[in-house]
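One chain of protein is taken out of this complex; the other chains stay put.
By written order: A and B. Residues from 1 in each chain.
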Amino acid sequence: MTGLALFLIAMIAIFFGFPIAFTFAGVSVAVGIMVLGVDLFAFMPYRIMSTMQNTILMAVPLFIFMGIVLQKTDLAEDLLESMGKLFGGLKGGLAISTIIVGLFLAASTGVVGASVVAMGVISLPVMLKHKYDPKLATGIICAAGTLGQIVPPSIILIILGDVMGLPVGDLFTAALLPSFILVVAYLIYIIVIVNVRPNIAPPIKTEVDEPRLTMVLSSLKLIIPPLFLIVAVLGSIYTGLATPTESSALGGIGSLLLAIIYGKFKFKLLFDSALETVKVSSMVFAVLIGATAFSMVFSYSGGETIVEEFFISLPNAQWTFVLIAMLTIFILGFFIDFIEIAFIIVPILTPIALSLGLNMNWLAILIAMNLQTSFLTPPFGFSLFYLKGVAPPQIKTLDIYKGVLPFIAIQMLILGLLVCFPELFGLSRLN
Amino acid sequence: EMEKTYRWRLAETWPKDFPVFGYTVKSMAQRVKVMSNDRLVITIDSKNKHKAPLGIFDMVRAGQYQMGHSASYYWKGKDLNTMFFTTRPFGMTATEQYAWFYYGGGMELMQKTYQPYGLLSFPGGNTGNQMGGWFRKEINSVEDLKGLKMRIPGFAGEVISKLGASPVNIPAGELYTALERNTIDALEWVGPSLDLRMGFQKVAPFYYTGWHEPATELQFLINEKAFNTLPKDLQEILVIAMRASAYDMYAQSMHENAINLEKIHKEHPEIQIKTFPSNVMLKLQQANDELIEQFKKSDPLTKEIIESQEHYQGIARPWTRISDQTYLEISQ
């Protein structure tokens, strides 16, 4: 009961417009003290400490730093505009470029806070400059930035592997085709929508008399260096030079090197980029700290037990089990952090699924895809908060809320296909 | 008074439903509940709830939880002496160590170590001999250890670093990728019981036998004040339940290791199980002995603990050799 009250109060409270991090924290303090007493908050230093010691999260400031340097030196703009031009008269070229860059980032980190914010910094200003519809632009960034959840390496797959007792390597392999299909679906959607409503994504104008070859060459000159940087970051993971987290530092250093090569480096650039990174990262981590207070009150007041009991009462037939489980995870994803869901629900689902003879890799991918959606669902989707945090003031929360709707729909469509036709994704339903 | 219900909370280092370790805690709580006729009820909070896997010592000490389940050597950074009540390189086997705890003065020394913190510590289940780890390359000489990047935390890392290896800190979630991509050359985890679920067998062909954790004993921690509020019979029920579940975990570890080793043989025949060459073992043992000698100088209690262990291992080992080792050699 307390859990429900907590959600309702928080849901209303965030619409007053006071910073989300502190709203979560304040609601948790009020409800926590009333229901469980003030001593509950003696747990908070431990929870904060575990965020501080979670070195995987170092990717957040490091990637954001890379994004900010690329943006401040105009290298990001050059990259995206040139990529857009390469697609020629194709409408939505910029949007397609954003998805591709997002895919690269997704393949080098599993931390959504890192990729959404980096994408927001890199490509939102460019799309807005070229008169993209803010809803489309923000929707694309949230969706592309959240790809890191399903594209390996992925935190959620690591957690699911741990909770379900599956080798992480198998899950990474199983996730490849589904993530590829998801990206293709995004691209198809963009191509269709910009042709139906051309004014929401105008093509980048090229000089009329510029020969195609000259244009391609000059574009490539602008594309290759930053793209090389991103590929080098990925390469450093694949060659074992660095862990995924460390690769983000290589990205940061690489972006500074590019700035030096292009003669755009100044110490002021370094310092200003760092200061802006501090602001944005602290915004992200404040939300995480507020959310951990929230989930603390939720679980210590028995919310966890209620969710558990519901899942234990699920029907024991393959189809209904999968459908109801997916539906519930989707609905819970509106409110609860994906890590909480993975830890509360998945341990209950696992033995049931095993007894029903379901293929566990398939189930894990389903859950991961489903939880990825939870980053996008209003009002509590973290990707939406993070993007809002770095977007220029003319972008409203409502734009972002509306902008992600089509992408949520696409994810649900893919999820549905994954449930009904796992063979399309190289998976099987039964063990 | 006799009918009063005591509700205790226990925080464990492990995630929810963690195999073997988590089962040990659950079975202990269940035994206590039944034996006490519901007068002592212990609810378990896993790492997913309290988010402080390495905060068990502090939280039980502060009374936020009456009880915890963890491993004593995690508190090495707070008090060096806690390190000796889990296991140590070239130390006793599980059977020898249980004998030391219960009949060789180990329990008394453990309480002496924890007493200043208002804590009571009890054996919390044994993993049995842990494996030496998964290696991407073969170790044929001490030379091969030079510059070897290995995830091996704590004291064992210190020992192996004396031979020129480089212990590396990598978060658990990135271990698989780090090993697969050669960011590290080797890592140690537990043993067949818990290693296969991490998938290391897919990326490292050499699985080395153990030397650094011959008998990892987990730990039940209890807040002394809370313990003293319990009536005598509940105290005894709790102590008996912990002891039964701890020993039960040793049996379960044996079982899980056995069936998972069989699985390695059957499903991953390419995995080569190896032992470090004897000159490498000798160098490791020398490095270990040097470090242990240094520890003896640090504090009188440290010296007392180490000497008690050395003494006990000295009298227990000849019997292990004559009984189990001889038997294993003569029976096929």
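One rule holds in what follows: a contact is a pair of C-beta atoms (placed from the backbone, for glycine too) under 8 Å apart; a residue touches a chain by one contact, two chains touch by 3 or more.
Just so it is clear, contacts and distances are computed from a predicted model.
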| item | value |
| --- | --- |
| Protein name, per the UniProt record, of whichever chain is missing from view ("TRAP transporter small permease protein", "Mg-protoporphyrin IX chelatase", "Cytochrome c1" or "Chlorophyllide a reductase subunit Y") | "TRAP transporter small permease protein" |
| Touch partners, limited to displayed chains, of the chain removed from view | A, B |
| Residue, one of A:8, A:34, A:184 or A:275, that touches the chain absent here | A:275 |
| Touch criterion as defined above, residue of A:53, A:199, A:305 or A:320 at the omitted chain | A:53 |
| Chain not shown: contacting residue from B:105, B:154 or B:231 | B:154 |
| On subunit A, residues whose C-beta touches the chain left out of the figure | 14-23, 25-30, 38, 41-42, 44-46, 48-49, 51-53, 55, 57-58, 61-62, 65, 236, 241-242, 245-246, 249-250, 252-253, 270-271, 274-275, 277-287, 289, 293, 379, 385-386, 388-389, 396-398, 401 |
| Positions on subunit B where the hidden chain makes contact | 58, 61-62, 73-79, 146-147, 149, 153-155, 157-158, 161, 166-169 |
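Just so we're on the same page, only the chains that are shown with their structure count from here on.
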| item | value |
| --- | --- |
| Averaged-CA centre spacing for the pair subunit B and subunit A, given as whole angstrom | 37 |
| Parts of subunit A lying in touch with subunit B, wherever the complex brings them together | 39, 42-43, 46-47, 49-50, 54-56, 153, 155, 158-159, 161-163, 165-170, 237-245, 292, 296, 299-300, 304, 340, 343-344, 347 |
| Touching residues (chain side subunit B, partner subunit A) in the complex | 15-17, 19, 48-53, 55, 58-59, 62, 64, 169-174, 176-178, 180-183, 196-199, 202-203 |
